[in-house]
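Starting off with a structure, shown below.
Every protein chain but one is kept in place in this view of the complex.
Going by the order they are written in, the chains are A, B and C; count residues from 1 in each one.
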Amino acid sequence: MNNLLFMPIVIPLITAICLILLWRQRVIQRLVSLVGCVSLFLAAALLFSFVAPGNVLAIQAANWPAPFGITLVADTFSALMVLVAAFMGLSVAIYSLATLDPERESFGYHPLYHIMLMGVCGAFLTGDMFNMYVWYEVMLISSFVLLTLGGERSQLEGGVKYVTLNLLASTLFLIATGMLYGTMGTLNLADLGERMRQPETLSDLQLGLMTTLPILYLLAFGIKSALFPLFFWLPASYHTPPIHVTAIFSALLTKVGIYSLVRVFTLVFIADTDFTHTILLVIAGLTMITGVLGAVAQMEMRRLLSFHIVSQIGYLLMGLGLFSPLSLAGTVFFMVHVILAKSALFLVGGVLHRVAGTYDLKKLGGFYRSSIMLSILFFLPAFSLAGIPPLSGFWAKFALVRAGLELGQYAIVTAALAVSILTLFSMTKIWAEAFWKAQPPGKVQVDADQISRTLASGQTALPLLLPIVVIAALMVIIGVAADPVLAISQQAANQLLDPTDYINVVLHESASLANSP
Amino acid sequence: MREGMLSRLGLSTTQTKGSLAGWIIALLPLSFFVFFCTLIEPVAMGEPIRISYPWIPSLGVELSFLIDGLSLLFALIISGVGTFIIIYAGGYLAGHHQIGHMYTYLILFMISMLGLVLSDNIISLFVFWELTSITSYLLIGFKHEYQDSRYSALQALLVTGAGGLVLLAGLILLGVVGGSWQLSELFGRGEAIQDHELYLPMLILVLIGAFTKSAQFPFHFWLPNAMAAPTPVSAYLHSATMVKAGVFLLARLTPVLGGTSTWFFILTIVGGITMVMGAFLAIFRTDLKSILAYTTINGLGTLVFLLGLGTELAIEAAIVFLMVHSLYKGALFMVAGSVDHETGTRDIRELGGLGKYMPITAVAGGLAALSMMGMPPFLGFVGKEIIYKSAFGVAEHHMFLIMLAVLAMAFVGKVLTGVSAGLVTVSPFLGSKTTTPKNPHEAPISMWLGPVVLSALGLLLGLSVAFSKGLQDMIVAPAMGAVLHEHEVHAKLALWYGTEPETLMVFGLSMLTIVAAIGIYIRGRGTFASISQRVTMPWNAEQGYQFALNGMQSLARWQTRVLQHGYLQGYLLVVAMTLAGFGGLAFFSQVGLVAPVWSPQFPMVHEWLIAGMMLVATVLTIRLDSLLGAIVALGVVGYAVALIFILYAAPDLAITQFSIETLTVILFVLVLYRRQTITHLLEEEIARDSPAKRIRDLLIAGSVGVFITSIMLAITSEPLVSELKHFFAEESVPHGKGHNVVNVILIDFRGLDTMGEITVLGVAAIGVYSLIKLWFARDAENNTS
Amino acid sequence: MKISFSVILSTATYYLLPLMLLFSVYLLFRGHNEPGGGFVGGLMASAAFGLEMIAYGVNSARRELRVHPTTLIGTGLLVAVSSGFFALFEDQPFMTAQWWYDEKLPVIGKPGSPMMFDIGVYLLVIGIVSLILFSLADETEQIQEA
Partner (left out) sequence: MESLLAFVVGGLYAGGIYLMLRRSMIKLIFGLVLLGHASNLLIFTVGRLTSDQPPLVPDGAETLTEPFADPLPQALILTAIVIGFGMQAFALVLVKRMFLTARTDDVHAITTTDTF
């Protein structure tokens, strides 16, 4: 039964294999791809339903006991992340049916997409540091190819920066993991966590090194999750590929980095939290501020949104840095929220581009007048991102701000609130320019007819709009009825802060269900 | 031509179409109003009503409502005025293509506003608070295709939104310090909260929130700009409801935060300045709505000022004035809108003699103006008298000088308000007829019903005071009780308080106000406008806003240019510096330098040789001009690594490293060698960077190297204790069924790693293939087409 | 690539190719007990096709390989993943080794799912190396034509 834990890895892989074997059979590929996404989502939902009551599931790959083999673990946080990733995978896969060009589709878009999902799910589920590195690489190489697939000049330029900086990050990840083994003699996260909770068994040197190695991990994961001052690759590259690629990247890749940071800085690197978590807070503040200022400066929708990814990452890190049950719950909730909001915004941007042929806010306009539905579909995620109640973003922000105030961390709270107003400012910029403003004279005239014509051609309306509608509806639901998700986030936070179950299930009750007290 | 422009403005001559919908939709606020009316008596007689639903228990947020005198009064105003506004909007925007949006936003706004005033939970109160900001953004920007509408909407949103965030922090502090999110529980904990060390920051945060929303100095500037909104919006949001949310919050929190001297001074000073400034600026305006906007600022200042005084009389005055203001201001805004709608202009210099053409509107405007001036027996008169009474009452609590200041401010404010009342009604409706862009005629019923009812109410309620205690016992006293958090509160309203010296003084001052106002109006009406055109303020708050906004955007552009400059080198440099800096800091603070260990065996000659070879090859890779040479040097490093693997008991690694290295070299040659141009570029490259840059890079790269070396020295200075090593050695043959332990790890113990690894390889190959082939597919397509 | 290599190379390749393939299979199977394994074996086999490419041109090598390299990649992955599924029938964790014959066979070693996994690796490596080499060779050819 616990083999269910493998499904989020194996299903995308099998799907990708089928897609590789069906190379260039575009129609069949689409079908297989959708079936794969749906199965992944169902498996993730099933997994989540097992974990949601508070259980921690673990299984030892190839049946070698931990810490010798590789363990897969699902606690609330990881199962939730897998669920969200699978959901986004499905949504964007549907959306891309309408936006994919035949060339990219013939040259491996579908299999790469699934392999990326596989890497993401693997990184969420693994309980082994080196195995996490491997999943990161899986995710990374497929994102490299997805990013550059098509070979346009801007893609290549962005690709070179993306590839270089991320490979550097991988190198750091790799050597940090090597050093971790060299210091502690184990790679299993639960095993490491257990040892770190018995500091008397460790030598001074080990303790010191376990406060230095986190910095390497912080840099490695920090590059991947686009923290200040390591985020440059993201705004340089995220706006270059087709919009559905950007959407799935923004939904998943940086979030995996944050997931890993949360995981290792709650489970393993707790030797000197005053030192490490203060650094995290400082970085969090700088990340949100520089990110949002970057967004303010932009007039191109994709670039603007890309900078916002950076800014939001700061909030996610803030919850980790504050390190309290509420703040971590805030981070988990924020993660769900921001994944939904950000991808919805990119997807809406894609629709605008499809209608008006540009992402330039100066050239866009008139959408409020011509399509109230598109306006609503943009308005909800945009103002949710800005933290307007009762949309999902508000509760995320509220939890973080409250946690910060309770802990007396006024500086980061001030930053968070100031960034919030700047986020609002840049969201209203898109709203005012692309929606409210009358359309400037240009090649394409946007009116209701034009929109319905564009959307209706080639049965594209349904795949284009369905995912956005569903995501936007979710944002409202999560906002108005926030309690279930918040309760799950709190459960996840409690498990993160007290990983006794996690450690026991992995090390002592392997491959069996464990009920939390 | 004009027709087209007007319909773009939202003004159409087909006035009946669409207004019917307004009548029907107005039934919703009306039914609210009726419902709230039925609550008046139970609330006045008994306990406040509390209704509570769980909303987000994990954060302690309830959807709970507290209906007491204060919230009920606000709810009545919101739903009552709302009813007429909806009807009015139907007439005003008849035929507008987005009138449906207007109704939707107005209803949404009204519900948010009702939620705000009725909330018991401070977080749900905040939720509704933000909703009013966002709906007002949509309403102010209703004429969204106009630059200034968008500008004003954004300004209102940013100012109130920023204030809202500050308020959020304040409310959270309040909840944390007070130990509850429920107002009804916090009311009893006022003293404990005021003794807490966080009281002052909390107070300031909450006040900033309230001041931005209620357009207090220096945040007042957004309100006049918000007049870009269609008139129904201004009438509703900017007179009767949204701007009063801040006042409401202050009143609501008086039992919790009020009563301290900090509270007194901040509120009276800010309120006083706002009051006088608003009244003063109003008389220099020529735009009807603009005059009304500034007098609204005056009204809001008055309310804050009174709440700051905080005495029982002052609270009574605040409650009464709140009603007075909502009634006359709502009516006057709608009158101004009707004038604009029927004549095509709102400039008082272009208006005159409209009374003949728009008699009903003129009467309504006149009644409202009289209430505004405080003419007996209007409710405005009652309100003004209590204000003066409470100002005199200050002497009981504070120094005489303070009383004088308070009285002077109140007086000036009231006189100037009276002047404005003249400006907005006397000038347009009386005098001789002027030519206006449109030929005026009476507005439709949907547009005069509201002003008539509201202004008539101002008269009727004022009269009622003389013979009924209904108003004071059912409305005013319960509201005062809620603000003061006391059960037995008595209000006393009258048109004539008797002949005691103090009341006579108040009455005299009240009359003097009216006389002064009329005098100033008659003397100055023609000159105000021209003065305002000659005198420009050297600096005002709006310029501050603009400065901040521009500054922020310049900062953003500057920062983005500096950080995101596009040069990959620079990015890598930052990463390398972070690595060396952060890593070094952590390492040297936590571990410190560890000396190299040369025991048990000092490296032998061949080991030194290999090490030396690698370093030399590294230098050659850097230095060699020839591409092939650099590739070979790089290969040497790789083969040396394989050599080390052989020396240290890793045959599998050696084989793999050897074959991969060969493959890499082949790949490099295949990819690069044919590109003769690249070899040239390598030579150029050396000339590209200045020596200074190269030294800098060398230093940074070197410090990364030092960091790596020292951390490795530290790790290897102690022996590694690993159970894993022995487990693999023992399990490999019996259960892994293989003698090559490394291979058993790869395909069995850690087979999952290998699965990921081969996936990476597969994708990399597909990537290479697609990158090359897709490009050629494109190329071919371009050539054929 | 229009390369006219010496007859020696072509002749040598003609005889070397089967030998190298044979040797690569040997490397694959001995890997469980001696240095070697699917990865190194796969590299050896692809080296054979690389040689073929240099000697006779990319099209000849492609013919010699018979299947498209992407198919090899897919198949290799499929074989490797499938080997993990046998454990599921025994209700054991995914990838748990299943042994089908508990005696060491000559050359091959003990047949079981780990060996199948290694075979998958072997096929995949052939696929990727030839895919990369062929693509690069195509590119060079096309650039020269252009």
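Rule of thumb we're sticking to: contacts are C-beta pairs under 8 Å (C-beta built on N, C-alpha and C of every residue); 3 or more make two chains touch, one makes a residue touch a chain.
Here the structure is a predicted model, which means the values were calculated and not measured.
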**Study point:** Chains on display which the left-out chain touches in the complete complex
**Key:** A, B, C
Exercise for review: Sort through C:F39, C:Y56, C:F94 or C:F134 and give me the one touching the missing partner chain.
Suggested key: C:F39
Study note, to complete from the structure: Of the candidates A:G182, A:G350 or A:P467, the residue in contact with the absent chain is A:G182
Review point. Among A:V82, A:M139, A:L192 or A:A236, which residue is in contact with the omitted chain in the full complex?
Key: A:A236
Point to revise | Which of B:A89, B:L457, B:V591 or B:I745 contacts the chain that the document leaves out | key: B:I745
Review point. Going by the touch rule given at the top, which residues of chain C touch the chain that is not shown?
Key: 33-35, 39, 128, 132, 136, 143
Study note, to complete from the structure: In the full complex, chain A touches the hidden chain through residues 130, 134, 137, 140-141, 144-145, 148, 151, 153-154, 156-161, 163-164, 167-168, 170-171, 174-175, 177-179, 181-183, 232, 235-237, 239-240, 297-300, 303
Revision key, fill the gap. Hidden partner sits against chain B at residues 560, 564-569, 572-573, 576, 596-598, 601, 603, 607-608, 611, 614-615, 618-619, 621-622, 627, 630, 634, 637-638, 641, 644-645, 647-653, 656-657, 660, 663-664, 667-668, 671-672, 675, 678, 681-682, 685, 688-689, 697-698, 700-702, 704-710, 712-713, 715-716, 719-720, 722, 724-725, 728-730, 732-734, 739-742, 745-746, 749-750, 753-754, 757-758, 760-761, 763-765, 767-768, 771-772, 775
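Keep this in mind: only the chains that are shown with their structure count from here on.
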Practice item. Determine the centre-to-centre distance between chain B and chain C, using the mean Cα coordinates as centres, and give it in whole Å. Key: 62
Point to revise | Overlap residues in chain C, where contacts from two or more other chains coincide | key: 70, 73, 77, 81, 84, 95, 97
Check your understanding: Which positions in chain B touch two or more other chains at once?
Key -> 748, 751-752, 755, 759, 762, 764, 766, 769, 773
**Study point:** Complex interface listing, chain C residues touching chain A
**Key:** 68, 70-71, 73-75, 77-78, 81, 84, 87-88, 92-97
Revision key, fill the gap. Listed in rising order, chain C residues that touch chain B in their complex are 31-40, 43-44, 47, 50, 69-70, 73, 76-77, 80-81, 84, 95, 97, 99, 109-110, 112, 114, 117-118, 120-121, 124-125, 127-129, 131-133, 135-140, 142
Exercise for review: Please name which positions on chain B make contact with chain A in the complex.
Suggested key: 54-59, 101, 123, 126-127, 130-131, 134, 137, 141, 144-145, 150, 153-154, 157-158, 161-162, 165-166, 168-169, 172-173, 176, 552-553, 555-557, 559-560, 563-564, 566, 568, 571-572, 574-575, 578-579, 582-583, 585-587, 589-592, 594, 708, 711-712, 714-718, 720-725, 727-728, 731, 748-753, 755-757, 759-760, 762-764, 766-767, 769-771, 773-775, 777-778
